[in-house]
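Notes to accompany the following structure.
Every protein chain except one is present and positioned as in the full complex.
Presenting chain A:
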Amino acid sequence: MSLISAEKLGVRLGGHEVLSGVDFAIERGEIVTIVGPNGSGKSTFLRALIGAQPLNSGRIVRAHGLRIGYVPQRLHIDPTLPMTVARFLSLPRRRGAADVSRALERVAVPHLEGRQMADLSGGQFQRVLLARALLEAPDLLILDEATQGLDQPGSAAFYRLIEELRQDLGCAVLMVSHELHVVMAASDRVICLNGHVCCQGTPEIVASAPEYRALFGTGTQGALALYRHDHNHSHEGDCDHAHHRHEEEA
């Protein structure tokens, strides 16, 4: 059984259809990346999976007792709210000092316990968010644009860490990213989302899919050279929407 699956998911926000007919499932230990242009409903989809976004249609099925570790896109902590790293890691469940220190070591930012969250650098902050998710001992780690604001070496290191964690902990990973070349290299499966699932498959398949090229243009071809193969494949579902419109917006 899948860890979590969505059937014919539909979400409307303010009268605008953000997601429609999205089918999705993720298996134990799998790394899945969702790519898509701005406004394609990536974050909304993740929020629906964690239960933060009411659905207009379809349903979500979770494996019994599923533990999710969630790393949000960005987290603004109001300056009036004092918060040490150790205290932050003890939310929403209290954690022992040993667990906290082990989690920080695991994400390679040891001894930060006493620091204020507000004083952390961008890279440290993201790793602390990840440490908090790991303390849940998650079956599924969900990351929403977790490397936003990190420079390229920083985000590459972050994704390497994610891969290591998957190996050590055996958790599945679902992430959203706009850094296609970095993220796709580490994925088992890529889903190209634009209100609906345009195409999905291994990184190689998606990178060469016409739907994907139409969404992201030809500018990314250099970075994606790795994935350019000649092979035949077919897509499910219709792709008759106006992709070129998104190119202009991007």
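The rule we apply is simple: a contact is a pair of C-beta atoms (placed from the backbone, for glycine too) under 8 Å apart; a residue touches a chain by one contact, two chains touch by 3 or more; residues count from 1.
Note that in this section contacts and distances are computed from a predicted model.
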item	value
Complex member absent from the view - protein name from UniProt, among "Beta-ketoacyl synthase-like N-terminal domain-containing protein", "Dihydroorotase", "STAS domain-containing protein" or "High-affinity zinc uptake system membrane protein ZnuB"	"High-affinity zinc uptake system membrane protein ZnuB"
From A:47, A:106, A:127 or A:196, residue that would touch the chain that is not displayed	A:47
Candidates A:1, A:61 or A:77 - the one touching the absent chain	A:77
Contact footprint on chain A, counting only the chain that is left out	47, 50-52, 68-70, 72, 75, 77-78, 80-84, 87-88, 90-94, 114, 116, 136, 142
